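Removed from the display is one protein chain of the complex; every other protein chain stays in position.
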Amino acid sequence: LGVRLERLARVTGGRLIGRGDIEITSAAPIASATAGQITFVANPKYRNFLETTAAAAVILPDDIVFDRIPVIRHGNPYYAFALILDELYPDDAVPAGIDAAARVSGEALVDKSAFVGAGVFIGRGSAIGAGCRIMPHVYIGRDVTIGAGGIVYPGVNILDGTIVGENVIIHSGTVIGSDGFGFAPYEGGIKKVRQVGHVEIGSNCEIGANCTIDRGALGPTRIGHHVKIDNLVQVAHNVEIGDYSIIVAQVGISGSSKLGRNVILAGQVGLTGHIEVGDGTRVGAQSGVHRNLPPSGEFLGSPAREKSKAARIEAALARLPELLRRVRKLEKLVKPEK
Amino acid sequence: LGVRLERLARVTGGRLIGRGDIEITSAAPIASATAGQITFVANPKYRNFLETTAAAAVILPDDIVFDRIPVIRHGNPYYAFALILDELYPDDAVPAGIDAAARVSGEALVDKSAFVGAGVFIGRGSAIGAGCRIMPHVYIGRDVTIGAGGIVYPGVNILDGTIVGENVIIHSGTVIGSDGFGFAPYEGGIKKVRQVGHVEIGSNCEIGANCTIDRGALGPTRIGHHVKIDNLVQVAHNVEIGDYSIIVAQVGISGSSKLGRNVILAGQVGLTGHIEVGDGTRVGAQSGVHRNLPPSGEFLGSPAREKSKAARIEAALARLPELLRRVRKLEKLVKPEK
Partner (left out) sequence: LGVRLERLARVTGGRLIGRGDIEITSAAPIASATAGQITFVANPKYRNFLETTAAAAVILPDDIVFDRIPVIRHGNPYYAFALILDELYPDDAVPAGIDAAARVSGEALVDKSAFVGAGVFIGRGSAIGAGCRIMPHVYIGRDVTIGAGGIVYPGVNILDGTIVGENVIIHSGTVIGSDGFGFAPYEGGIKKVRQVGHVEIGSNCEIGANCTIDRGALGPTRIGHHVKIDNLVQVAHNVEIGDYSIIVAQVGISGSSKLGRNVILAGQVGLTGHIEVGDGTRVGAQSGVHRNLPPSGEFLGSPAREKSKAARIEAALARLPELLRRVRKLEKLVKPEK
């Protein structure tokens, strides 16, 4: 029913202190963990829950002294906890095979170990890799490649020519390969510029729900490896996102902009087109980025400024009404006749 | 063909002044209402249309003197109008039963009075309540419960373990129960933190189109009763939204944040994670909330401030370029040698 604590400790590579033969049935945050559950403390501010928790075991960093219940010591408790979740909540085994109610082109290749659910459409020239799980109601157009180990959730639409690497998770409702927003104005109208590029997504990425990732106008829109994208994110045509970057919900990235590696864009950030954000740079929530940003920086605000500068302006703003009054007073003192 | 005015008056509980035997065929705003139509005035600024309207009848509060056409007097004319719309535009009767082109697990329970449309998928362990209308192309995973009277519009995706109360309306394209955005960084990578919680939605809620409501990381993401959510709203893992709260389009609520009852978030508001918004508090459009907000307040801006303070800063901002000039002038007067 559960998993022995000693096995969980082994999975994390951590050091077990206390009884290893107890059974762990599930996991919970420390504030609510009860009998049979494992929990963790990474943030010191949750340390005080240790005294009262009813958890069966806890993952702790070395510097928190505690031994009332069994402890797994680990340098990165949250990461260890994530590894344990995989043990406690394994994926259901999904039977391989193509559902009778799927519509798979005779000119598509589906690996024998892949699962293709009811109502799925797969067009000609497409290839679905080993162990993939293509859930019901997914649409996959022509000449699409989904690498081994992919999970495509219900209702995803992947349009012609998209190339997806290995172990990529795509959540429901997301659209990959829609036309970019390209129009040529001319006297008398607006002409659609045919979007003949495609989308390339690297390996080990996760794309949230109801996102939109447009195909390139010419050439690819390119998402690197290990990129994590939250829900409702817009990625325009010919954008490039570097490896290990993190894009939080409702961000919009305009056409041809390029993010380096390890970039973090917080929620609702907007980037204008044709700009570059350097490796490792972080942009705070709701910021608006209108120019190139250097690597390893922190930026905030709309328009985005260096974080320290943005914070100073922000603090000064709160005093602006008072400043107006002070200047008025000064004017009276200096020019009393007026 | 129509409905008698006296019956409509009765439905609202209002007082009918004038002929009740006329037939009302439809409803319209007062600016465009014509013969056979009923209309209303709630906002005094529309009062002047009363003199010229061709409407057959009008709903009015007690304090507007008018009797040229039949009047239903009601303390809350817009609410009365809403009740009358239900009479004039009843739902089409939807035949109960499961469409032959639906795929319903043998281990799912669908009430005999429910309708399940073509191309619907319902997984094992799920239960669909009395009178539900599950429209075509809906995906419902495993162990999902939809309470009686629910309407799930085409193309909705409801993932495993979601619990929905009674009389809930979910609009097209919305995703409920997608994985939360949880990752544990470690040297050498970013590890996905398995999201093993679920989503709970109370009764009498309405969820707009193309929203995303993530499952809890551990435990539920929880939406109370009578909550109204507009389109393209993002609700992250373990968020809690109190009863009667109203969330306008394109709002994003980050993980583990908690809204009290009767909270109103206007369009495009963003909330950071792990914060609380007190009962009855209102946050203005495009605001960014980075800290706890007390109950019954009004907040505005990014970062959000008390509305009155935000308004003062806003007004002062418009005078900031002028203020720079005034300070320069003062400096010349005070330190003329420079």
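Which chain is which? They are A and B, in the order written, and residues in each are numbered from 1.
Going forward, a residue touches a chain if its C-beta (ideal position, glycine included) is under 8 Å from a C-beta of that chain, and two chains touch if they have at least 3 such contacts.
Quick caveat, the model's predicted, so the values are computed rather than measured.
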Determine which one of B:73, B:192, B:226 or B:305 touches the chain that has been left out. B:226
Spell out, residue by residue, where the missing chain touches chain A. 103, 119, 121, 137, 139, 141, 155, 157, 159, 173-175, 178-179, 181, 183-186, 189-194, 196, 210-212, 214, 218-219, 232, 234, 236, 250, 252, 254, 268, 270, 272, 286, 288, 290, 302-303, 305, 309, 312-313, 315-317, 319-320, 323, 326-327, 330, 333-334
Residue list for chain B contacting the dropped chain reads 27-29, 32, 76, 78-79, 81-83, 85-86, 88-89, 101, 117-119, 135-137, 153-155, 169, 171-173, 206, 208-210, 226, 228, 230-232, 244, 246, 248-250, 267-268, 285-286, 302, 314, 317-318, 320-321, 323-324, 327, 330-331, 334-335
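The rule is simple: only the chains that are shown with their structure count from here on.
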If you average the Cα atoms of chain A and of chain B to get two centres, how far apart are those centres in Å? 26
